[in-house]
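All remarks here apply to the structure that follows.
With one protein chain removed, the remaining protein chains of the complex are shown where they sit.
Each chain gets a letter, A, B and C, in the order it is written, and its residues are counted from 1.
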Amino acid sequence: MKRIAVVGGRGFVGGELLRLLVHHPEVEVAGVTSDTRAGQAVETAHPPLRGSGLRYRRRADLEPVDLVFLAGVHGSTIEVLDELSALAPKVVDLTADFRIEDATRMQHHYGWHREGAHASAFVRGLPELHRKQIVDADRVAVPGCMATSAILSLAPLANRNLLSSVEVDARTGSSGSGASADSANSHALRSGVMRVFAPLGHRHEAEVAEALGVEASMTATATPQVRGVQTLTRVAVGEATERELVRMYREDYGAEPFVRLLTSPRGAFRYPDPKVLLGSNFCDIGIAVDDRGRALVMAALDNLVKGAAGGAVQCMNLMLGLPETCGLTFPGLHPV
Amino acid sequence: MKRIAVVGGRGFVGGELLRLLVHHPEVEVAGVTSDTRAGQAVETAHPPLRGSGLRYRRRADLEPVDLVFLAGVHGSTIEVLDELSALAPKVVDLTADFRIEDATRMQHHYGWHREGAHASAFVRGLPELHRKQIVDADRVAVPGCMATSAILSLAPLANRNLLSSVEVDARTGSSGSGASADSANSHALRSGVMRVFAPLGHRHEAEVAEALGVEASMTATATPQVRGVQTLTRVAVGEATERELVRMYREDYGAEPFVRLLTSPRGAFRYPDPKVLLGSNFCDIGIAVDDRGRALVMAALDNLVKGAAGGAVQCMNLMLGLPETCGLTFPGLHPV
Amino acid sequence: MKRIAVVGGRGFVGGELLRLLVHHPEVEVAGVTSDTRAGQAVETAHPPLRGSGLRYRRRADLEPVDLVFLAGVHGSTIEVLDELSALAPKVVDLTADFRIEDATRMQHHYGWHREGAHASAFVRGLPELHRKQIVDADRVAVPGCMATSAILSLAPLANRNLLSSVEVDARTGSSGSGASADSANSHALRSGVMRVFAPLGHRHEAEVAEALGVEASMTATATPQVRGVQTLTRVAVGEATERELVRMYREDYGAEPFVRLLTSPRGAFRYPDPKVLLGSNFCDIGIAVDDRGRALVMAALDNLVKGAAGGAVQCMNLMLGLPETCGLTFPGLHPV
Partner (left out) sequence: MKRIAVVGGRGFVGGELLRLLVHHPEVEVAGVTSDTRAGQAVETAHPPLRGSGLRYRRRADLEPVDLVFLAGVHGSTIEVLDELSALAPKVVDLTADFRIEDATRMQHHYGWHREGAHASAFVRGLPELHRKQIVDADRVAVPGCMATSAILSLAPLANRNLLSSVEVDARTGSSGSGASADSANSHALRSGVMRVFAPLGHRHEAEVAEALGVEASMTATATPQVRGVQTLTRVAVGEATERELVRMYREDYGAEPFVRLLTSPRGAFRYPDPKVLLGSNFCDIGIAVDDRGRALVMAALDNLVKGAAGGAVQCMNLMLGLPETCGLTFPGLHPV
């Protein structure tokens, strides 16, 4: 059994990580920290962990582990990384701190960048694109949820130099805003919205641009779900047919355990919809092509699983030499 | 045109009041206060007021008006009442400060009571029970939303001495929790709940007890709606038939403009459901009786309208000599 | 008082029409038909009409009126139009039958077209674009809900020849699917979806193309709301600044009673969101421009009001010489 710690286990991503780790057959949770809840039972924040016996501790009380997940707020990783490196040979970061390599982009989107820090020390935590590097990596940075959806859905086209720039339309549920209180995020004000919170320039676009090597722009809308992310991207495909596009995706993803290409012609769920992915680690991808050379590339995932904690556990499995799908086979809960 | 002020116009009740008053043909809004938003446009808090031109001001900047609504947080009325009495001959209070007459009950449910204050100076703001007193009153205290539903649905039985005690099962949407931020009230944590926040002893039971003159106990559950209150109460009715009960309710409420007795035997909305009352000032009541002498008395209303701002405007109309239904005829928005 | 009839008063659009007409000060509802519900009270289908006394009748039992609304299923207008013309000098059609002028487009999107019928006899029911024609028209065809949002949001650019083609991303609540039962539209399967039901080529694109005189493509996603439509369109604006674009929109819409340009820089509802428009006849429009010459044009409306029944009543007001805003001043219910 590998020993794992979660630093910043108070939020939704931390809770989801713990749910996955507690039921993972090859690891044990050796420590969970929370700045504000040290001493309290983890189940007070995450009811599904009732009976787990886990308690929050201070970061200073962590013992050495095989791997540590960093799930605190954005900006916290850079503060604690050196300290934690002594405790854990391997780090999986779920904050945004080391996702973006380019200092200008980082400065533009987050208002700071890492003077002298080595973003390049972190491998992008997308096994479908960087599996070999992740296997060998000590430090992995898991991409943002909407970035993951966009990147996975567009990589086969980027790989074939069929894209020069992309304009991504992203939609996200409320759990992506985190567990902290905010009036605009209250149930009364957040229910039933179609809230464009980033009309142009959502910061996840920087990750898309770096991962795909193209110019990227992202629009983001908050929709009424709690969980779920969907991205839609229109691309010009010239003479390519839907069949040809499907073949490209099959080539790249046919053996992937967590990427599914939806090609069924029928049914209410024939296109990617996070509704049928709740709790699962799948990213579903679909493509539609019209007779004017335009395609719509769609993708959906559960933002807390494939878009965060599940993707992180998938990386952990690779980094620790475990089967990649271990602990991640939940097929999705439906209907919810 | 009568001049009206709203003190505490930042919250949901304040916003609903302003929506009703701005479109009321016989009054004008002469002032709206907010402790924290003075100088800002009211539409920043309440988007439906876009174009109204209303701005928040400090309470010290209010000018004399014909009637003032107090819609601040519970406990605030008692602090400002004397000051405001000089500005407005008539006061309609939407806080809980003067709803309960008995000091012991007040202390038990709110942790304080009014030493030397005269609750009896306030008339309970339920026109269906106290119309004449309201017409003559200078001070009216509007009951709580769940109390209004329970009282209206049970008064015909209490009036006939058919009740000795009542156990009310109340359900409420999230707007009843107010506009302030709270993690438990965030969209992610509040969506989809059946959250029993008061298993026994919800404080609105004190109002029910005083209004009906019986012992009362209230259970309260937060349900996933934003708007809406429903109360269900089981009562023993002995030999009384449904027809006889309906006749009692017809006697009491047949001429009421805002109380409807649902007696249609068919359809998905045959029993009171706040779903079909959104934005309206109606309180719908229904009764079902089984063959063992038990009845279920049901009522539903929009907590921000009949359960707060609408009921308050109905009282205002009476206090100012206006037609009782003026500005309150919106029939409900459906489906939403 | 003008006498009005509604043919096809069973569905959501019919219900919304009746809600508006019953409370309209200058008209009376002289007849409501339903093929399947003749004889039944209208409130059995539309609970907010409790107390209206309206009953469904057969179409054959309609008496002459000043204006008739056709709110039946798509395809029904063409069947009944001749018959109704004898009863009503003026017709407002809410079906899709006469929205599209081009036979090829009609055939492509609806599978039929009007051999010999004269679509051009119908004026497009968008007062903001065709006010004068509507005033003089006997026949008006109200555009689809998503088409209305897209057209209004893009017309100022089209008017200035700044568009050559548009790709509209439309989102819609479930009430747009109508009141009929369908498993995919059941609550369990429809809740929480991000269901792309038209990845490319939604039929409302034909109306956008004809109204704006540009090529148009529309993607449509079903989102979890009951009410509400939002459209987002990315356009290349070259050197134009946000200020310049706002000025164009102000020129075109500054005097419009039901189009609002949102330019407030703050708040959760600073961009168009149907959440704050429920029950209102407003179409809110917003624009964001980045530093690379791209703009996102956003619009939102209540699909049953401005996107159907409200827009139709606005046309009726013009056609009957009534004030354009009569009966349409409800500001929106919020929060719901």
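Quick note on the criterion: a contact is a pair of C-beta atoms (placed from the backbone, for glycine too) under 8 Å apart; a residue touches a chain by one contact, two chains touch by 3 or more.
Remember, predicted model here, so these are calculated numbers, not experimental data.
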Original post:
Among the options B:Ala155, B:Ala240, B:Val259 or B:Met298, which residue touches the chain absent from this view?
Top reply: B:Met298
Subject >> Residue among B:Thr219, B:Asn281 or B:Gln314 touching the omitted chain >> reply: B:Thr219
**OP:** State which residues belonging to chain A touch the missing partner chain.
**Re:** 12, 15, 19, 22-23, 43-44, 46-51, 175, 226-227, 260, 264, 266-267, 269, 276, 278-280, 329-336
**OP:** For chain B, enumerate the residues touching the unshown chain of the complex.
**Re:** 167, 169, 171, 183-184, 188-189, 191-196, 199-201, 217, 219, 221, 223-225, 228, 230, 232, 234, 267-269, 271-275, 286, 288-290, 292, 294-296, 298, 300, 335-336
Original post:
Of the residues in chain C, which ones touch the absent chain?
Top reply: 12, 173-175, 177, 179-183, 185-192, 226
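By definition in this document, only the chains that are shown with their structure count from here on.
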**OP:** State which chain is most central when centres are taken as means of Cα atoms.
**Re:** C
Subject >> Centroid-based (C-alpha) most distant chain relative to chain C >> reply: A
Original post:
What whole-number Å value describes the gap between the mean CA coordinates of chain A and chain C?
Top reply: 38
Subject >> Distance from chain C to chain B - Cα centre to Cα centre, in angstrom >> reply: 35
Subject >> Touching two or more other chains - residue numbers and ranges from chain B >> reply: 12, 175, 226
